[in-house]
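What follows is a structure written as structure tokens; I'll ask about it next.
Apart from one protein chain that is not included, each protein chain of the complex appears where it belongs.
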Amino acid sequence: MNDVKKIKEVFDDRITESFDTEYEVLLPGLNEDIVKEISRVKNEPEWMEAVRLKSLEIFKKKRDPQFGPTLEEIDYDKVVAYARPGAKKARSWDEVPDEIKEAFDKLGIPEAERKILAGVEAQLDSEVVYSHVKKVFDKLGIIFTDMDNAIKKYPDLVKDHFMRIVPPTDHKFAALHGALWSGGTFLYVPKGVKVPMPLQSFFMVNLPSMGQFEHTIIIVDEGAQATYIEGCSAPLYGVHNLHAGVVEVYVKRGAKLKYLTIQNWSKSVFNMETKRAIVEKDGTMEWISASFGSYKSMVYPSVILKGENSHANVISVSLTGKGQHIDAGTKVYHMAPRTTSTISSKGISMAGGWSVFRALLRISKGAKGAKASVECTSVMMDNESRSDTIPILEILEQDSDVGHEAKIGRISDEEIFYLMSRGLSEMEAKTLIIRGFMEPVIEELPLEYAIEINRLISMEVEGSVG
Amino acid sequence: MLKVKDLVVRLKDGGEILKGINIDVDSGEIVVIMGPNGSGKSTLVNVIMGNEKYEVVDGDILFEGESIKDLPTHERAKKGIYVSFQNPPEIEGVRLSSFIPMVLQRFHPEDNTSIPKLRKMMKESFEMVGLDESFLSRHINVGFSGGEKKRAEIAQLYIVKPKLAILDEIDSGLDVDALKVISKIINDLKESGTSFLLITHNPRLIHHIDVSKVYVLVDGRVVKEGDKQLAFEIEDKGYEAVVK
Partner (left out) sequence: MVKTFELVHGKFRSIVRNPRRIKLDDYGEEIIKNLPNSSFRMVLFEEYKNIDFPIWRRLEMEGLSLPSRPPIVKLETNAKSIYECSKLDILKEYDFEGSDRKYVLLADIFHTSGVCFEGSGKISVKMTGDSIDTNVYVIDGEAKIKRIFDGNFRVTNSRFIIKKNAKLYLEDLLFVSGVEVENIFFYIEENASVEYNDLGVSKGKVAKAVFVIGEKDSKIVINPRVASSSAADVLYFSRSNVRNMMYVDGHGVSIGDGKIIFRGIMDIKKGAVGGDYSEKFHTLLLDESSTFEAIPSLYVQESELSAQHGASSSPIPDDELFYLMSRGFDLEEAKTMIAQGFLLDIDFSKEAEDFVKRVLK
């Protein structure tokens, strides 16, 4: 595939790991046999087994990324144990820590869903809802299913798009993902179809190992439009030490995808997700995310603007609190004329958290008339926290217009005082202000998510105010 | 002097703005173009000066009998056309005191006014338009108010004394006193041989000026042509009533 070759040329070692560092990672339990066993149990075609084995070889030669949080605490034994087929995932409700149960209470999540979210049950009892939706989809020719099913039913479509824009050579966690991936969503929107409602991966929470190495492929064919919501909207109980999912998005000519994420992993998780989209002529890709969870993160949703006049819009808000080291950001590559992008990031750090925002914006030679802007605002709630902003602009085309602006802000005592003088508690006042700061993302969300975000914010603030 | 013939212009990648325009400015004349907002007045000015944002689809622009339609902007200037822009840009780091003598050189290569004399001239011109001497040491339009930019453009005009001066909305944002000064400058320059094309949608300025022709531009076309009286009529009754 020519695309893939081109992409490899684009990703130098700033973005991915360099290919020349050779060293052997010895992982007890992570060997060819395990990988073959996963493939066999899943009854996969040969090519998939080959991808897994190749990925494993690559993984062994990859070192940790040479920037961002230290990762030596990752327990690969656990990683392997959970990836092993037949591993016991179900737990009894009693085993779920009180902290998580409390969170569920506050969020008002129904009992049935709580059990799934906590990893107690593997089936989401929403068949009724889903089957109704499914009828509409079938009529429009939309394929919306889990990856295991997609491999069986649409082998060629999957093969052509699986780990093409995030190749296993990309970095250590892409390689690990290639070897051990399991679960995830497959979405295909046919030419010209405008999906009438947001598609929610929530419906897909029916696979036991979802949440560790899930693989998502989204193809929006020419002129089609869709909104996809990745809902890890409740605090998933941290049965997984490491989350290294991969999302690959293909936006064809004139198509448009809006991808919304609400990330609220448990605060014990290493979140090493890789999300990347490639956009053809006149297409539009939007990454919109609100992030609250995880222990350490390295997540940089990317857009490759491959076709002329394609557009990227990345909006993110994040709240980094106690005991978190979140290294996140975005990358946009302008590879064709008249491509445009806007990146807007808002980050809040509080209660000793460390948030790092990185942006990489490259205007390749030949991307004439490209326009790009990066804007980031960080707010520090106190002087125990830390907020780093590291934008990289690489302008290789003269005929382009690029601007970046960033500032560090603070919620002024006057604002809080004013609100408190109107009868709000300190917590309510802070929540209200943070909520206002996050408005650009919240307004994109369906109501039920917006309400959840409000609850998440007040939980965080409550935790920090004490 | 200036002849605009059947000129059709469109924005690059855009629609037509001027739809076949004919305008004549004879030597020594002051010609006025009036028209409501968006009628194409500023486009016409930019096209006469060769702004590449616009594409001449048809027609021609003649200056002193020769077509200047395909000349680059600076060559048109060297022929003696000076435009006072409606919104001149700010150019950092280039001081007016060194810029103006260079401009003078372009318009009149044979000019050999001595530097001290030129300084005096610049100072006087600036003071005449109500800008104190310190403006000369500032960078082109940087940090100037709208009115100050206009005044600086007029001061340059007075020094350069071009063959044809095109003044785009020179009267907007200026008070009555400033307008008096400008009409005096226009009259003085006319005496010394400069022809004028004044773009305005406000006829206040022309009370004290000897105008020979008025064109009314609406939606990219000349819809009416007349003498100075036409301008006053518009002032009284508005465009719609007069144009009908």
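So that you can tell them apart, the chains are marked A and B in the order they are listed, and the count of residues begins at 1 in each.
Here is the rule we use: a residue touches a chain if its C-beta (ideal position, glycine included) is under 8 Å from a C-beta of that chain, and two chains touch if they have at least 3 such contacts.
Small disclaimer: the values here were computed from a predicted structure and weren't measured.
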item	value
Among B:14, B:72 or B:193, the residue in touch with the chain that has been omitted	B:72
Touching the absent chain when the full complex is considered, from A:44, A:64 or A:415	A:64
Selected residue (touches chain absent from view) among A:258, A:404, A:435 or A:455	A:404
Chain A residues touching the omitted chain (full complex)	64-70, 296, 325, 327, 352, 354, 356, 365, 378, 380-396, 398-408, 410
Chain B residues touching the omitted chain (full complex)	46, 49-53, 72-74, 76-78, 82-83, 85, 88-89, 91-94, 99, 102-103, 105-107, 139-140
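Here is the rule we go by: only the chains that are shown with their structure count from here on.
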item	value
Chain centre separation in whole Å, for chain B relative to chain A (CA means)	57
